[in-house]
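All protein chains of the complex are present and in place, except for one that has been dropped.
Here is chain A:
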Amino acid sequence: MKLDKVLKLAGIIVGVAIITVLAIWPVIPNVKWIPFTNLIKQGLDLKGGVYVVLEAVDTPDIPVTADSMKQAMAIIENRVNAFGVAEPIVQLQGSRRIIVELAGVSDPDEAVRNLIKTAYLEFKTSDGKTVLTGRQLKTAQEGKNPQTGQPEVNLEFEPDGAKIFAEVTAANVGKPIMILLDGQVVQAPTVREAIPNGKAQISPYESLEAAHNVAILLRSGALPVKLEVMEKRTVGPTLGADSLNKSIVAGLAGCIAILIFMIGYYRVPGLVANLALVIYTLVVLMIYAALHVTMTLPGVAGFLLSMAMAVDTNIIIFERLKEELWSGKTLRSAIDAGFKRAFVAVLDSHVTTLIAGMVLYYFGTGPIKGFGITLSIGVLASLFTAVAMTRWILQLVAGTNLIHNLKLFGK
């Protein structure tokens, strides 16, 4: 028995145990990155939220141009920011598509409706002439009418708009002025007197929230193009949390079954493999956190499958180790030879799976991409831990001379 190697081995086990606890248990309260699994971004299917692909379509009046797409993007971004959700994603795909991802919105369908509203505001006189549009609007704010307590939207025009508004109201005293949103008359108040300060109100609204939504739309401006929903996926927060819990339980059950199987079948190497698997899991989770990989349901499946691959790598190596022991080699040279011979098979099998994973990542969209990336990272990490960690720890165990019975190594 060699004390230094025993100590080294004990050190590794203690170290891994500490990191594992830090990874999954909130040991120190109020530290945001402990447990560090909190750092892994959860996808919409796990957290609840909405994923929507919008496409700009040409209308007879308004063709889609690169410029109008830029404007539309900016407006969508404004509206998205107004929802106040953490880390929203707005990206342009190709020349006409906008992808929006919002996590944790309480009413995803409502959010989508507000995203695609054209929000074209017009003021028309009773003879149907458009006198003002949303372009001359300075700001819009929801509020409550001081007298009636009813929710309303307060509008304020830019100086040029205010000037026109003053002239128009002066010329139309006693007549109605129609306020239209997306071509629909919202309100048609009768002008009592000229309004020189460039301020107007629209009311009534069902609730302050409804007024708030309209105010956001008016503030962010009218969309220069017509946007249509090509694809929409929403997941309510309850279903998301449910899916997350279920995958964690399923994942744990699968892992525990593998750990028990490995010890039961491979004895000492099985124990070593289990230690390597725990390290593997930690490494993979840390890479996910570091690369900001978004975890989705297919991503969880990809992770668990790559874990099964890591197990396979260990199995290939241990079967080799047994063969080398049968051929009469000593434990240490059997470990060396076993690894050397197993490496070729391990490398080739990993590269082919990596090819499949990368192709999925490259060609896939949304969740499929997530599957491809978790599978690819898992494959690379499996190659590293099986070849570097398992080998190193196995040699360390052999070096301690704690175990003399080669049967425990599978002979």
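What we mean here is this: contacts are C-beta pairs under 8 Å (C-beta built on N, C-alpha and C of every residue); 3 or more make two chains touch, one makes a residue touch a chain; residues count from 1.
Keep in mind that, in the parts below, contacts and distances are computed from a predicted model.
A.B. asks: Unshown chain, UniProt name, "Protein-export membrane protein SecF", "Cytochrome c oxidase subunit 1", "Tryptophan 2-monooxygenase" or "ABC transporter permease"?
C.D. replies: "Protein-export membrane protein SecF"
A.B. asks: Out of A:I98, A:L304 or A:I335, which is the one that touches the chain we can't see?
C.D. replies: A:L304
A.B. asks: Of the listed residues A:A17, A:A170, A:V185 or A:A356, which contacts the missing chain in the full complex?
C.D. replies: Only one listed residue reaches the unshown chain, and that is A:A356.
A.B. asks: Identify the residues of chain A touching the omitted chain, counting contacts across the whole complex.
C.D. replies: 45, 53, 108-109, 112-113, 116, 228-236, 238-239, 242-243, 246-247, 249-251, 253-255, 257-258, 261, 265, 297-298, 300-302, 304-305, 307-309, 311-312, 315-316, 319, 323, 341, 344-345, 348-353, 355-357, 359-360, 362-368, 371-372, 375
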